[in-house]
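Heads up, the thing below is written out as structure tokens.
A single protein chain has been removed from this complex, and every other one stays in its place.
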Amino acid sequence: MTSLRPTTSSPPRADVFLVFALRALAVVASGIVLLILVFLLLESAPALEGIGLTRFFSDASWHPLSDRFNMMPMVFASLAITFGAILAAIPLGIGSALFCRYYAPPKLASLYRALLQLLAGIPSVVYGFWALVVLVPVLFPSLLAGIVILSLMILPTVALIADASLAQIPLEYSHGSAALGLGRWSMIRGVLLPSARRGLVTAILLGLARAIGETMAVLMVCGNVVQFPKSLTDPVRTLTANIALEMSYAGDLHRSALFVSGLLLMGLVVLLVAIAEGLSRGKIYA
Amino acid sequence: MPEPSSIQKSAIRKRGQVGERLATLCVWAVALLVSLVFFWILIDLFLGGVRHLSLSFLFEAPRDAGRAGGIAPILVASLEIVAVCMLVALPIGIGTAVWLAEYAGDRNRLGRLVRRSLDVLASVPSIVFGLFGSAFFCLQLGLGFSILAGGLTLACMVLPIFIRTAEEGFRAVPQAYRLGAASLGISRTSTLFRILIPSALPALSAGFVLGVGRALAETAALIFTSGYVSRMPESLLDSGRAMSVHIYDLAMNVPGGNDNAFATALVLLLLLLLINASFAWISQHHLSHGASQS
Partner (left out) sequence: MKRFLVLTVGLLLLSLGSWIGWKTISRAQNRRLVLTGSSTIAPLAVEIGRRFEALHPGLRVDVQTGGSSRGIADARRGIADIGMASRRLKTSEKELLVHTIARDGICMVLHAGNPVSSLSDSQIVGIYTGKIQNWKEVGGKDAAIFVLNKAEGRGTLEVFLKFFGLENPSIHADAIVGDNEQGIKTIAGNPNAIGYLSIGTAEYDQKHGVPIKLLPSHAVQASTETLAAGTFPISRPLNLVTKGVPSGIAKTFIEFCQAKDVHDLIKAHYFVPATR
């Protein structure tokens, strides 16, 4: 916005100071991300040098104390859980959004939306605890348990963003299709969903980003065995859980390797969000 | 009487109607399923927690590794962590938001850079904040496991969310206010403090509430920064256990700790609910009156 741009007269000194101070604050705020990157790189440097990048892919297994550093099972587990969760969350989340927008009576819709908002705010450790008490005795610590609880956790995110993007569709679209005598579902399928496509993809990508970075719930229900799962009932360990589980017990190269996995994680998530942002070409956070 | 040509049409319509019914059924089923599962979770947590919840639970120290006693020091530590977080995030956040909204136009290169990096910051997983906090605040700055280190780590996490909300708030202040102030010869500094900040106050408080909620819910970033010590913190340099970390510890590491984990979870949820409600109240009573929505 150009509202307060300098006009002809030179601004008072306090104003110069103000602009300077504000800009400094903005630089501080945006510098944090750089600082994080720098420290992740600094801390992972010993591992990148001492172990080498390729061994994170080619070692026999992840046993840092036996000098084995293969992270691929954990990368795979992270991706498997994330995609499993998003597969479950897409129909439920978009269905929920459609329910709010087009099917529910207004009162019920706002109640349902309030429920979703409440759920989006529940701490992941609480979801994890509930899953530990209710799901794990039935499903055992497994990939499946992780997928179930994670899909519940990202569902509100997906639903709320999808709902918001449906809300932005111009009213003429639905009026127009109603005038053509289209039924509600044909209208949704033929007109509304396609025109909200971008927003829906954003919703899904942000759900993915949230799922891949999720730590506590996954740590609590997945069993944390480092392996490529052969079935849904096998225990797995994700990248995030690995950091949480081993970080406070790690020294030297092992610790450094955990920072490498942090770097990897950050790269994955930033990539997802960059795609989401590119697609939506707009603001995606609150 | 149907004309011959409309027989086909009505067949199509009939098939369409079946599809419509099916879709309606599916959507309602989804909503019902989702509500049921979540009420299941909420009721579980409520019933599990309410039995062990009492005033003394809030005012006692934990005993026997948290199996008995209450959560007083944990509540205090949580609030201190959140307080540190917001105390740091507020000034930086407001400053950045004002700069972004008022001074950095869409074509400002630095402005775009700042926005981009805040977007990236918003997407960094919380466990990575934990890694960073432990490497930077705990080790590099020598804060060790402390409430201060935890709060600062959370401040980094909360900043982008708060800035977004605040920036929207500043952008929504009517242009006429600024022009009026400028034509009266009021300095920008006074305009900022007398006009912009007061008019954006609802959005600022909404952002504040959002940030507090996020900070209270966080666990992963705190394990390596503020630590596990469950004693009453005496200074900000003491390690303090946040409520979410307490729930985690009771759930995972303490046989027989489930009861108090339920109770702590319920307290945390009630706190968050309170915060959510005040957020809803703020946005209903203030944001709708001319300003903006978050």
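First chain written, first letter: the chains are A and B, and each begins at residue 1.
Criterion: a residue touches a chain if its C-beta (ideal position, glycine included) is under 8 Å from a C-beta of that chain, and two chains touch if they have at least 3 such contacts.
In this text, all values refer to a predicted model and were calculated from it rather than measured experimentally.
Among the chains on display, the ones the left-out chain touches in the entire complex are A, B.
For the options B:65, B:79 or B:201, the residue in contact with the chain missing from this view is B:65. Between the chain not shown and the residues B:113, B:139 or B:195, the one that touches is B:139. Interface note for the absent chain: among A:34, A:65 or A:271, the touching residue is A:65.
Here one chain is not drawn; of A:224, A:240 or A:261, the residue touching it is A:224. Across the interface with the omitted chain, chain B contributes residues 65, 91, 139, 144-145, 148, 187, 189-190, 193, 227-229, 234-239, 252-257. With the whole complex as reference, residues 12-15, 17-18, 21, 60-61, 63-66, 68, 136-137, 140-141, 223-226, 235, 237, 245-246, 248-252, 254-255 of chain A touch the missing chain.
Convention: only the chains that are shown with their structure count from here on.
Note: centroid distance chain A to chain B, computed from Cα atoms, is 15 Å. Residues of chain A touching chain B in their complex: 1-5, 7, 11-12, 14-15, 17-19, 21-36, 39-40, 42-43, 91-92, 95-96, 98-99, 102-104, 112, 114-115, 117-119, 121-130, 132-134, 152, 155, 159, 183-186, 188-189, 209, 212-216, 220, 240, 243-244, 247-248, 258-259, 262, 265-266, 269-270, 272-273, 277, 283-286.
Residues of chain B that touch chain A in their complex: 16-17, 19-20, 22-24, 26-28, 30-31, 33-35, 37-38, 41, 44-45, 48, 91-93, 95-96, 98-105, 110, 113-114, 117-132, 134-136, 140, 156, 159-161, 163-165, 171, 175, 178-179, 182, 187-189, 191-192, 210, 213, 216-220, 223-224, 244-245, 247-248, 251-252, 258, 261-262, 265, 268-269, 272-273, 276, 280, 294.
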